[in-house]
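See structure below.
Every protein chain except one is present and positioned as in the full complex.
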Amino acid sequence: MTTTEAPAPASGPGPAPSAATDPPAAVRAVRRWGFLLRRLGFYAAAAAAAIVLNFLLPRLMPGDPSSAIVEELQRVSGQQVPPETLESIRAIFGDPDQNLAEQFVGYLGQLARFDLGVSVVNFPVPVSELVLQALPWTLLLVGTTTVLAFVLGTGLGVIAGWKAGSRLDSILTPLTAFLSSVPYFWVALLALWVFGFVLGWFPLSGGYDANLAEGFNLPFLASVMHYGALPAATIVFSAFGGWLLGMRNMTVTTVREDYVLLAQAKGLSRGRVILRYAARNAMLPSFTGFAMALGGVIGGALLTETVFSYPGIGYLLFESLNKRDYPMMQGVFLIVTLATLLANLLADSLYVVLDPRIREQG
Amino acid sequence: GGSSSGDGTAGGRDDTMIYGKTDGGTTFVHNYNVVGPAIDKAPNMELVYEPLMRIDYSNGAVVEPWLAESWEFDDAGTTLTVHLRDGVTFSDGEPFTADDAVFSLNLPIEQPEFSIAGVTYEKADKVDDLTFTVTFAEPSFATLKQFANILLPMVPEHVWADQDLNTWTNPEPIGTGPFTLGEFKPQQVTLAARDDYWGGELPMSTYKIIPTSADAAKAQLLRGDIDIAQGSWANGEQEYTAKDPEHNLYQLYPNGGAMSAMFNAGRPPFDDVHVRRALAMTMDRSAITTTLQRPGTEAGPTGLNATVYADWVDPELAEPWPIDAEAAKAELADGGWTVEDGALVKDGESYRPSILFNNDWDWGSYADILINGWRDSLGIEVKPAGQPTAGFYDAMNLGDFDLAAASTGGAGVYGVYSFLDGDFVVPVGESATLNQGRWSNPEADEIIAAMESTDDEAELKELGLRMQELVVDEVPFSPLYDNFYFVEINAKRWSGWPTPDNFDHIPFVGMGPDLILTMLDLEPAEG
Amino acid sequence: MVTQIMSDAEQGTTDTVSDVLHVTGLTVEYVTDGDPVRACADVTFTLRRGEILGVAGESGSGKSTLITALTRLQRPPAVTTAGSIVFHPRDGGPAIDLVTASPRALRALRWTSLSIVLQSAMDALNPVMRLGAQFADALRTHDRTLSKDAAWARAAELLATVGISGDRARSYPHELSGGMRQRASIALALACGPELVVMDEPTTAVDVVMQRQILAQVLRLRRTLGFAVVFVTHDLSLLLELADRIAIMYAGRIVELGTARELYDDPRHPYTRGLRDSFPPLHAPLTRLTGIPGTPPDLRRPPSGCPFHPRCAARFEGCDTHLPELITKGGHAVACRLHEPTERPDPAPDSASGPASDTRPDRTEGGAS
Amino acid sequence: MRPSSRGSGLLKGWKVRVGLSVIGFFVLLALLGPWLTSSIPGLDPRANDLTAIGLPPSADHWLGTTQFGQDVLAQTIEGARGSLFVGFLSAVIGTSLAILVGLPAGYFGGRTDSWLNFLSNLFIVMPVLPLILIVAGYMQGTGLWVIALIIGFFGWSGGARTIRAQAMSVSNRDFVLAMRTLGEPHHRLLFHEVLPHLTGWIAAMFLSGVIGGVMAEAGLAFLGISDSGAISWGTMIQAAQQQSAVLRGMWWWFVPPGLCIALVATAATLVNFGVDELANPKLRTVRRSVVRRTRDRANETAVGSDA
Partner (left out) sequence: MTATTPAPSAPVAAPEPPVLAAVDVTKHFAVRSAVGARSVVRAVEGATLDLHRGRVVALVGESGSGKTTLARLLAGFYAPTSGEIVLEGAPVRQRRGRVERGYHKDVQLIFQDPFGSLNPLHRVRHNLERPLKLHHGVRGKAELDRRVRELLERVALSPVEQFVDKFPHELSGGQRQRVVIARALAVEPKVLLGDEPISMLDVSIRLEMLNLLDRLRTEDGLALLYITHDIASARYLCDDIVVMYAGEMVEGGPKEQVIADPQHPYTRLLVESSPDPGRGARDREALFDADADGLGEPPSLIDPPPGCRFHPRCPFAMDVCRTQAPPRADLGDGRWARCWLHADRTTAQENE
């Protein structure tokens, strides 16, 4: 870092004391980390809230996994299941006569062992196993597409914003507004129909060609990409618009900032002005939004995975809902929430790198 | 699998049969704990684990031998002696003996949480290596079909005896079936054919199951990516069969049951038979089958499919009821009911019934058809009450409905009607697992009891006729349209499929023995 | 050197060797939904090498518009609709009209010849770039041979010239105080040795003490580097101390232009006089001052004729219809019909041209020198 | 945000005008829907025309029929009612909650703010769709009311954040302090000084809420959580999907509802553009062509006067 023998702390104008003071580098670094620490605190609290919510949700709501199983079994077999079976199954899924506090302690203990319980639908397979099996696919799909949509939307947004009022802008912006207004699954259905059924360019379901050996070999990876292309494309298609519009507006606003004017005055090339001055700053709010959006995106994967029968966690949740696999629902929700929180934390850390002012979001 | 899934296998495509499973989600779970209370298990586990018997839907849904070669009840109908087929081996080479059968049959008795097949016997005892007895508390001639349930499979005692079934997922299944587990991937399961299967040698060496969706499966069938799939395909004749009548087979096998309107006799107004009759008389069944694009499959009032139960159905009651608004109005009048402002009124009480249906079956539009029919012919406004699967069953079980669209049916005449037993009736608000319509009738109870205690076919037929009459008269439920096993086949690779006109077994995946029989008949198609 | 410049200025010569900039008839309009707003109208002046030209005027008189137009930094909706800004490079290269220059030609001029200091340094510095990087950006754009390290070293040097320790180059703008940022902005403006620095109210955001400090540095640097300055502010009292010549803007027009002394001692335009008398003295005896009654015009609907006439106490017939021209007499230019030889009705006494105090009998009469 | 510029300014841009007209059209459709479908023969959304099963658009059925012989046009009109009902109700709930949480947080600051802000941040980072699904799943058998309620209940956090930020900035403006100095009580300050300044944001939020509600309803219906008794665009798409309408090329079944959703959402977005531009004047852009024209005109006159 820089020298510590900075001039005596001085005060400038402005009511914000943090801006007015000029702490030495060490303190600045501490503050930066302090911001992260505080965010960490928030996420810890959020995670705690999620865990409690996850605990309470099934207990506050009607429905009981054991009777769900029995009903489902009866439906499948067309036979009556004796009451003893119900009782025995109840015992497997926890003792309903325990009081809430005891249950909670037990629940925490389970969580600590990453024991999310046993799937009802897939008894006796543990939920954690199923979740772990599905999670990578969702992370892959959602991760790449979110980043892709962000990059594409932001990139185009910068261009539209920089040329605000130009023909490009006046076509691109309303068009994007329309495109991002089309219901996502509808687009996905159409895409599936056109590119999957009619043209046959892409597979209709699944995550990869199961005939191939899994692992880091070229055919397998190619197949993963081939299978993921259509879901990914539709996600990007309907998600980039939001970023574009946000970024456009931020760019339009940022471009009027004096520092962009000054950058132009300095005679910098246009690309440099756009990238390092306008876009770099305009991106910051988008970036906060990016972090915020992750929660929605992971949730949104549900629709994608349903349309494309993609083997991810969204589909898992969808299925567990349909089959009333309560432990699975809880497990998936918890994992999704924690993953979202983690993603947010990562985004926040990146934000600290991107914005030296570590503005606390309002 | 997509376009490329057809190629790529080392053994060559011709040696493989591919099933596109549409109801198993996007991934399979490696779980061959076949007796556990899991709803989803590893796909086609019935090709690995077999039951003792099978039900023959080509012939009145009678019980036929499978692993059991023969059996006989004692006169009381409380002891069943079963003789096992000789020469059956597990895929690990061990012979299948009465020990295994007894172990398998006693599993649900000893551990109730695994009693998922609804067994009614009390215990099983070995007699000799190939013989064992099953003991019942009551005369149980009619309950034989439970041994045909694939949820009651025969498992090897030498493998299963020392497993904790509450945690064991049986990763390497060993059964008597024609297949062993080849490779399990969440997105594709490969089964390998045994060469020492008791039933004979299969024409294919591998059988693949890939997860797909209903829509995708259709495209995959059209492209020939998969050989078989199942699920209804409205207008399948034009959209599938017509495109290649020789190879594209869309087959409907009646399963003997029907989609029915279940009346809740546990509360007014459907506790009154006049109301039940009136509504049953004004159901626009043909409108439903028209929109289903299955004209002519309206169900008769008995609930017994006329094809499957050809020998059993009362010919006079076989025809579906036409809409008869006048008769229906007369019924209402008989019961002292009037219709006011869309509501049913009697004794100053007015009722606005609703019809419960399962949203996940997308039944709303059919409910609308019924509702329109009732409105047009009787002036009654019935409200639609769709629920997702879970809520649907909750409402059904608790008796929290007026009318419900539910499937009826079962193996044999007894199987179809047994749920109407008055023993199952519980008050509205308590969960009933059977007879959710809470209908009870002393005569019906008597007939059902009688069916359980005889295996004399003539007597059974007689009882069946009485029961049919009663059901048509009392209308505890009113069948709407026949239920089918829907099978789609692309016969480009494999030929020799049965057809609905001429079949001994249904090529329906999930009906273990039937599928095995089908497979045994197949041969690689030319060119 | 200073004396040289001063004498040049006083002689009022217009030869191109000693002039940096010839601005003629510059008109800038803001395109709006309704009528365009003419924020700079027919602005004509000459800037001499090394001189400080002050531009003073009320808020909204078009000062910033002029500055951005001069440097061709204006963005839509601002459009330069007429006029020329001819720049004469120091090295005697061909003169170039900034209004029509190609972006590429313009970029070559920027910062090496023409730089700018904006009003708020906090806003003018990129908040997410280190100070040094912002210097290096400018330096390396115009000197491709400069290495990154050298550029940073140069940045540290430049910061030192404005009294900021060189190691501050690694700071982000928000880590500096307001005064430091403003000085850094000035150092940045001088990075490539420009011939002309335009400054748009560079010191309004800082205290008087800091202001003086900063201006002292600007003057010192100008002494050594010899660049010319166009200095925009609404604080005429500051300009009177600082500038060589002062242009007074009103409603987008230059209404008077002369040396600081001329403007202080002998303001010819009633508006200039009013403006001068709006600043209470710090030491001289206090008199009751009244400022200028009325409000500055709305440029969307500028008054007809002389834009100042609605507020002018000395207006006479025709002021509301005839737009006075800027007429130079002995280097002192003024746009007022009182000083147009042909128009003048009868020589009004100087005092009568005083501000509107006369129209308000309840007030103590305004000060005249 | 000046009063006079607000009314007139908002209606000036084509975006806002087009947006409002489209929304107005659909609202009208939703309101008049029952009357339309009941008074025009053959336009009963629930009637089954067994002679027209899954037929493409024709003179009898302008937008074709479904697999059930139902008129798609009638269903689309009826669907507007269902979808917009959910959209508006959830937006009302969401917006009210957002105001309820955001306004005090921004105005009072301090501890009130810390808690409320934590709450809204919590809801922001939570994956809301799964949460809605789970809750809706537990609710089992949900009417449009319940769906709208759930959507609204889980969809307020982003708005609360905006409201909080704006309320904070408005509350810190001098005029609020000035009125406080005059002795205005808190409630008057909140509702007469602060709140009116947020109307733009609230309107924008409400519109986004409507879009969000419509979209969420469609998404939930697609996933099978809907009121089957009601017809909405979402249930239409779901029914079409269930009947493999996409695969079978019955585009007339699923295109109209999807397009309607897209239209309403686009319209709301367009209106929000206008609101944005009003709130942030920097966004008001001048079309390049206008600039060019001005410059050209200027050049012409310059040339003219030279001559």
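We call the chains A, B, C and D, going by the order they appear; numbering starts again at 1 in every chain.
Following the convention adopted for this analysis, a residue touches a chain if its C-beta (ideal position, glycine included) is under 8 Å from a C-beta of that chain, and two chains touch if they have at least 3 such contacts.
Because the structure is predicted, anything quoted here is derived from the model rather than measured.
Peer 1: So which of C:275, C:306 or C:334 would be touching the chain we can't see?
Peer 2: C:275
Peer 1: Using the document's definition of touch, tell me which of C:83, C:179 or C:307 contacts the absent chain.
Peer 2: For the chain that is not drawn, the touching residue is C:179.
Peer 1: List the residues of chain C that touch the chain left out of this view.
Peer 2: Touching the missing chain: residues 2, 58-59, 163, 177-180, 206-213, 215-217, 219-220, 234-238, 240-242, 260-261, 264-265, 274-276, 278-293, 295-296, 363-369.
Peer 1: For review purposes, identify every residue of chain D that touches the missing chain, sorted by number.
Peer 2: On the chain D side, contact with the omitted chain comes from 1-4, 173-179, 181-184, 193, 196-197.
In this text, only the chains that are shown with their structure count from here on.
Peer 1: Determine the chain that sits nearest the middle of the structure, using the mean of its CA atoms as its centre.
Peer 2: A
Peer 1: From the C-alpha centre of chain A to that of chain B, how far is it in Å?
Peer 2: About 41 Å, centre to centre.
Peer 1: Quick check: how many Å separate the C-alpha centres of chain A and chain C?
Peer 2: 52
Peer 1: Distance between chain B and chain C based on Cα centroids, please, to the nearest Å.
Peer 2: The mean C-alpha positions of chain B and chain C differ by 91 Å.
Peer 1: Where does chain A touch two or more other chains at once, residue-wise?
Peer 2: In chain A, residues 63, 165, 192, 197, 256, 322, 324 touch at least two other chains, as defined above.
Peer 1: In chain D, which residues are in touch with two or more of the other chains?
Peer 2: Counting only residues that touch two or more other chains, chain D contributes 137, 140, 224, 246-247, 285-286, 288, 291.
Peer 1: How about chain D: which of its residues touch chain A in the complex?
Peer 2: Within the complex, chain D touches chain A at residues 15, 118, 121-122, 124-131, 133-135, 137-140, 158, 161, 164-165, 168, 211, 215, 218-219, 222-224, 237, 241, 246-247, 254, 258, 261-266, 269-270, 273, 276, 280, 282-283, 285-289, 291.
Peer 1: Quick check: in the complex, which residue numbers of chain D touch chain B?
Peer 2: Going through chain D, the ones touching chain B are 46-48, 50, 53-54, 66-70, 137, 140-141, 224-229, 235, 238-239, 242-244, 246-248.
Peer 1: Over in the complex, which chain A residues touch chain D? Could you list them?
Peer 2: Touching chain D: residues 42-43, 45-46, 49-50, 57-58, 61-63, 163-167, 169-170, 173-174, 177-178, 180-186, 189-190, 192-193, 197, 245, 249, 252-253, 256, 292, 295-296, 298-300, 302-303, 306, 314, 317-318, 321-322, 324, 329, 332-333, 336-337, 340-341, 344, 362 of chain A.
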